[in-house]
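Partial complex: the chains shown occupy the same locations as in the complete assembly.
All chains are identified by letter, namely A and B, in their written order; residue positions are counted from 1 within each chain.
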């Protein structure tokens, strides 16, 4: 990470700490924090970090953007910052301009597919679309006769069936019935995996959010164990707790490494390279795997208080559980990666790993 | 901000060029019949000569100072050589201990005369080291060691017993920990000294101890008034504990700490073929994701070492996760392979491979720092101890 990249990420961290502190959010129990936060993010240009400057964005590096997203994970952020970055990135890949304001993307599930008909209208259904009911614009990847295109669609032009994530963030079913986009254009890239770019990039984004949130629950758990007294000493002094937290540390480290490596790969490699599939799949798999063990240990260390809605831990736990399902869960990516590995053959496994 | 750091370290191009060179070398050794990558349990026909040829390539002690015959190449280059040797099941035992652990210790703490004598010979692949740490009554608690070194004219006499000393019976030298005075109330780690021991010294006897895996490289080494010259003291008398941390960082960080049972995954992928059922495909994908992640972490630690940092906690994490993973790997492979419909001979070959990996699995979380010790180090790094 260069010095200037760090500056952007530090700014994001500071804004989030000031305006989206989980403790404050849990205490206030309302949504009043969202508007000032978004204004601030927008003012600095963090929301469109990944849209190029000509397209109304900040034109930050991919690394910067992933850094911002990791900070969003560290804050267990329940507004569509990661989705807006992703939407901006997707628009940019088709040379389209971002409209301003929060956005989201569709589809986010491997089994949902949207089509673009000859008249340029979008059709199909996308389920579990994050924050759809909270945003004015959706950026969709839809496939037509000419291959995949990106389309900017007004949410108001779609039919929404509201839904919720485990963390009660909006995850809506969006029906597209002959929806005419505001803009649309062909994806710039070509190659066999172009139809999967949103899934791949989304998986890398979610991996980064998971890594960030896990990092934070390690901090929370270490801190809590040092404060909490049982059997006349801080529970951090019990070997069983120390070893549990060491295991949590291992999961945090694995998630951070896998997510960082995938992010770095996306910044430097074409999605059509097998290495990109390896890296993104591995990151989403390993980060998602870390969720069960990681949240399990954090809750075990916190005891009953961590299970209450007055403590901030649940904001992390529930988003982690939700993120691991989105843009393909670990089973989906294991299947994809397993198919790649078996198709290439056993002797090609090590050369692929070693090439990274 | 985070308690734990792992950068997305990428091996530079020149390392990947070196990798090609190592692969070509190993292929020629395999072609010449030096060793069979598919049957590592058989061992090499002529490991000594292989060592010398590796030495001639400049791949032993390659990071060490040029004045001792080293190349001052980067840790990342060494990392690549280690990886390729491990994956090929090359017979590295003759030089690996010295390369990984003994050499760096000597460079830091040994007398200059010793360094000038010993290091070039290690680098040429001529010297074989073993490590004398564990004793019958001190396992993961190294500082309970009781084998003694007592002062005598011009040196020391050592008495006592070391156990689980890998390859002591064929090693030229041991670096061993011996008690030179009692521990103190304030510091129970005080009183141990590290010595370079010529294994041909009179008064040293090795008894091989068989392992449940069929391997026979464990030894019990008994010292009876074995004389060690003064200049063979490594570092501070009574102060070996100060040297322990940095030594172990080397030992913990390498790819050999999660690739030990890689062959099981290779055999499964091979047996599964191009289009296995969804159960096997998903299983392989998941194992590869875990392995890839471990490798990314391990490369990152190598990068930190290269940058001159001492990633004690990070290295402990890689080894903890890595050894637990490689220990479970043969079991996961066994489950996935269960419903594969193999021909008899394919099955025999697969089963032989898997059985070997299952048999060595129990020791992987014990050797060179147990899971319990590693988690203690990580906990300390997290500020809990």
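Definition applied: a contact is a pair of C-beta atoms (placed from the backbone, for glycine too) under 8 Å apart; a residue touches a chain by one contact, two chains touch by 3 or more.
This is a predicted model, so every value here is computed, not measured.
Only one copy of each distinct protein chain is displayed here, while the full complex in this structure file has the stoichiometry A x2, B x2.
By definition in this document, only the chains that are shown with their structure count from here on.
Separating the CA-averaged centres of chain A and chain B is a span of 38 Å. Taken together, the chain B residues at the contact with chain A in this complex read 1-8, 10, 16, 19, 83-84, 87, 262, 265-267, 269-270, 272-276, 278, 280-286, 288-297, 300, 313-314, 317, 320-321, 372, 374-376, 378-379, 381-385.
Within the complex formed with chain B, the residues of chain A that make contact are 1, 13, 215, 218-219, 222, 225-226, 236-237, 241-243, 245-247, 249-250, 252-254, 256-258, 260-261, 263-264, 278-279, 281-283, 285-286, 289, 330-331, 333-343, 345-347, 349-350, 353-356.
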